[in-house]
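Note that this complex is displayed minus one protein chain, with the remaining chains in position.
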Amino acid sequence: MPIRTEPMTVNVGPQHPSTHGVFRLRITFDGEEILEVEPILGYLHRGSEKLAEERNYVQVVTLTDRLDYTSSMINNQAYCLAVEKLLGVEPPLRAKFLRTLVAELQRIASHLVAVGFFIQELGAFGTPLMYAFRSRERILDLFEMLCGARITVSYMRPGGVFADAPPDFWPALTQFMHDFAIEFNEFEQLLLENEILLVRTRGVSPLPPEMAINCSVSGPVLRASGVNWDWRKMDPYDAYDKVEFDVPVGSHWDNYDRFWVRMQEVRQSMRIIDQCVAQIEPGPVRLVDLPLVIRPEAGAEAYGRVEASKGELGFYLVSDGGIAPYRCKIRSPSLINLTVTEHLLVGWKLADMIVSLGSVDINMGEVDR
Amino acid sequence: MMQVKALSGDQLAERLEQALPDSVVDKISDEVWVEPARIAEVARFLKEDEDLDFQFLNSVSAVDFIEYFALVYHLTSLRKQHTAIVKAKVYGRDELVVPSVYQVWRGADFQEREIWDLMGIRFAGHPNMKRIMLWEGFEGHPLRKDYL
Amino acid sequence: MYGLAMAKGLMVTLKNLTKKPTTVQYPEERVKQHPRFRGEEFVWYEERCTGCASCAKYCPLGIIKIVTSPSETAPKQGDKYRLEVFDIEIQRCMFCGLCVEACPYDCLFMGSGFEQGKYSRKDMVLHVEDLRQADKHPSTFFRPQLEASGYDPRGGRPLNWREVGRESWRWHQQEKSGLRLEHSPVDTAGSQQESN
Amino acid sequence: MNCQLAADNILFENALYRVIYDAVGSFLPCWLAYVAAGLAIMLILVNAVLLGAALVTWFERRLLGRFHNRIGPNRWGPFGLLQPIADLAKLMTKEDLIPAGADKITFSLVPLVMMAPLLLMTAVIPFSKNTALANLNVGVLFILAIGSLTTVAIFMAGWSSNNRYALFGAARAVAVLISYEVPVVISLLGVVMVAGSMSLANIVQAQAIPFLLVQPLALLIFLTGMSAELNRTPFDVAEAESEIIAGYHIEYSGIKFALIFAAETGAMLVVAATIATLFLSGWVGPFAEYIGWFWFLLKTLLVLFVFVWIRATYPRLRVDQIMALSWKFLLPLSLINLAATTLEVFFLRDSAGTLATIDLWIMAGINIPLALGCIFLFGNLVPENAKVLSVRPTTVVVPAVATVEVR
Partner (left out) sequence: MLEDYFRQYGLIAIFAAIAVLVPTGMLMMSYMAGKVGLRPSNPTPVKLEAYECGVETIGGRWNQFNFRYYMFAILFVIFDVEVVFLYPWATKFLKLELFALIEMAVFVAILLVGWAYAWRKRDLEWRS
């Protein structure tokens, strides 16, 4: 005889340890099972797009730092590529390599955060997170060396990067790559095949490729769904056409694959960095003839995109000939990846919900902008 | 190295004219301007046509050009590996309604809600046309040029 | 075998138990701060400032307020203005360094401190007098001439306006573009640069 | 009055007890002297548990810090030893809130119901040779029975808080308890059977070789089950901070929180002491006559270390997986252990009904391979999704026209 129970509606977030910032889900539970999900956003809305209309092209770089604050370098890169497209210029080769290199470093840092918090949400008491942060800290140190800041880097400029790396950056990078290879092996040993992790994530919340494409999901989540699509391969920007790497693709489409794809992407990023270091040559790092205050011609528009750590990050810029973009639309991967929350969460349990949300790896700075 | 190529406006316009007469308003180098009222139809055609196969909607943007709003759809076909830009002009300032492409690409869900929230263009057929970034009851649409 | 990976995980944590902690005990110990660090307490050299307000124009947040009056004290330097007000609202500053990048006379440097917490917002505004009197530990951010001299802002002594050096505009342009020319050592006399 | 302490009293040889007993007994009735001397031991126990709980929090935090490659609390006192005192002082002066709509009486009773059984459990644990408050002949059962009272407190906390997260935590705690009590209790049957007694003092004496070797399967089950009942990783679903924030004690603040927290860590301490007694031969060691307490503490610390180590390494299981683990893995394992031990005892015992040391070694020789074999066997029965797939296809899937139904 079924016992009459009533569903209950619970707010998960905005003040919840596992919602990646101030994100709110209104969830209807039946016991521990999820019946309905409604994501509620906007707690971190700062109006970046409106602010960008009030700043000149270089000043907008500082805004992009604050979108996805775990991968500022890649945001910088996406924006600068869009402006360069708008102007029809290309940065010098050394700048391209530098950008690729720091973007990959940032991708490692961002994936480490994603994976670390993913395991944290699985309930490991901090250890994997601390190990991930230990390595991430070294990357941030390298960024500090490069541009004087750790998170809000503002390193890139339309037409290159603001300054060449200091001479002591290169030995530090080599040392880091050496140490990180060891640390990452350790990290993989700790986690990659852990049975508890496997039973918790294997087969949970699968996202079929059709669904992923229809929902415009991008980045590691799309690749974990079995779609081999990486803008670095498909539309190579900066120096990505000069380096070799593989695109890891998931086969089960589940939480474990999303985690696995990120782990493998870190390995590929390490490959790319090594190739960049080997190939980079002295030369200018910034277009000399580009003035500080940029004025693209009126009516020009460009959609610049990169494969950011969370997915396809695009800047759609429209110019009216002024010193500030007329419109700066940010196609943020985190926001659009959230479209699948309902599909991923409904029917699963409370504990899986947190993990699935973590596996999508959203960043509220980017979702709300 | 694989490369994604952009479809030219001419190509797109030609295909669209064949299948959906009078849907195209204008075409420029690599973009095609379509009738805003028929955007959902156009979208379904672009997605389901074998040769075009635009299954991936990159982004939906709205730009306020004061006398009109431009809706910009960036599309990609993952299989054919080409991209396209489809645009629509929406004239007026108040009570703007455009058919939603939610039923074609669910990826438009949050972006259309965001456009309604920040630009004030309503999408007919969207099941959950609420404000997304700002709270219900917020007055005005902040990304419009006349919002200060 | 089932449990093998779990045992491996235990070994990894055990191995890390014996490692030296990676964190440091903050106030007593500090991590190394790189010379390019973009810190608080801007370093400003009044001797060189012409009051052009490029920094104020270039600040994305508009937190720099400059009021000038024609100077009578430095007529030899040409058209120089004396700064009446140079307020930097440091509580809103995001340390992007664009003001430093915009300064054409190399008179504004990022600082190197970061422990400037105050109890009131009013105290967070850097006034011209504060800037004049502050200890000058300029960061080498966007100042290649300083970087080439190997100056470490945290460890080094305060530098005066002659010591921080200034490269010719042409040199600077090339440096910005990454063509590393021979670095001239930091000029302690500071005369030849000033003639530019 | 000339009181004579009965020779069979467990505290007969305890110096402190004897001194008090004789002193009080010289001018008061014997039973009062007995009570007074007992009270002295009780005070020691209460203080030991409370201070011990404080030290365990410090030990755990410090050790976790080192596992994480960071320093851990080190500001107050040498090595941060005074940190728990600072925490207590802070919590004492915090506002003590009872949420509106909570069941006030039940809510306030929780720290009490949590703390009392914990203290009571220590009564039967022999800390050293001839040092326990009481040598109950049902010691093991006493510990198990009193120990599970904590769950009542957890459920009270969850229910009375009028908070959804607390309710989740409470429901999970009860579900976990009813699942894990069974294998835990069955696993201890083997120990009792080999020792031939339920009194903890006798069990210690029966351990000619530590039962760790004789009953490895029982230790595994007991450790796992106790981790679950103590809400420790990987079974900490009742207070899973990443899911239900703090679970049942989400609404507690101030001194009530301090007590609940102390009870949790104290419970860990007591369970570690129990394991040390039952499986690691308690206070037995070289010079145990004089420094038995040292061996006891050392073994307790060792078990505590294992608890912390596991917490530092593993992610958490989901609640239904925890239940499945108990009913489908641990319960059969405990029954196998029971059957094996029964048969071994039946065939190895001599006519007088005792087991010689050599018999214990034989049992160890059988049981250790049996434990490994059982884990291997049941490990192969785990669902396919828990298997490691090291080689994975990286095929390009570019799907056909999406046929996803749009709601």
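Which chain is which? They are A, B, C and D, in the order written, and residues in each are numbered from 1.
Keep this in mind: a contact is a pair of C-beta atoms (placed from the backbone, for glycine too) under 8 Å apart; a residue touches a chain by one contact, two chains touch by 3 or more.
Remember, predicted model here, so these are calculated numbers, not experimental data.
Asks: Over the full complex, note down every shown chain the hidden chain is touching.
Replies: Across all of the complex, the chain we cannot see touches A, D.
Asks: Hey, which of D:Leu217, D:Leu333 or D:Leu355 is the one touching the hidden chain?
Replies: Considering the complete complex, D:Leu355 is the one touching the chain left out.
Asks: Out of D:Val237, D:Leu278 or D:Met323, point to the residue that touches the absent chain in the complete complex.
Replies: Missing-chain contact among the listed residues: D:Met323.
Asks: Which of D:Val24, D:Leu189, D:Met226 or D:Ala288 sits in contact with the chain that's absent?
Replies: Only one listed residue reaches the unshown chain, and that is D:Leu189.
Asks: Could I get the residues of subunit A that touch the absent chain, sorted low to high?
Replies: These residues of subunit A touch the chain that is not shown: 3-6, 8-16, 24, 26, 30-33, 349.
Asks: Name every residue on subunit D in touch with the hidden partner chain.
Replies: Residues 6, 8-9, 34-35, 38-39, 42, 45-46, 50, 92-102, 108, 111-112, 114-120, 123, 133-136, 138, 140-141, 159, 161-165, 167, 171, 174-175, 178-179, 181-182, 185-186, 189, 192-193, 196-198, 245, 250-251, 254-256, 259, 320, 323-324, 327-328, 331, 335, 338, 342, 345-346, 349, 353-355 of subunit D touch the chain that is not shown.
Basically, only the chains that are shown with their structure count from here on.
Asks: Averaging only over C-alpha atoms, locate the centres of subunit A and subunit C and give their separation in whole Å.
Replies: 29
Asks: Enumerate the residues of subunit D that touch no fewer than two other chains.
Replies: Touching at least two other chains: 67-70, 312-314, 382, 386, 388, 398, 402, 404, 406.
Asks: Mind pulling the subunit B residues that touch 2 or more other chains?
Replies: Residues 55, 78, 106.
Asks: What does subunit C use to touch subunit D in their complex?
Replies: The contact residues of subunit C facing subunit D are 1-3, 5-6, 9-10, 12-14, 16-17, 19, 21-23, 25.
Asks: For a test of understanding, state which residues of subunit D touch subunit C in their complex under the given definition.
Replies: Those in contact with subunit C are residues 63, 65-71, 74, 309-310, 312-314, 375-376, 378-380, 382, 386, 388.
Asks: Can you list the subunit B residues touching subunit A in their complex?
Replies: Answer in residue numbers: 1-4, 55-59, 61-64, 72, 74, 78, 81, 85, 105-111, 114, 118, 131-135, 142-143.
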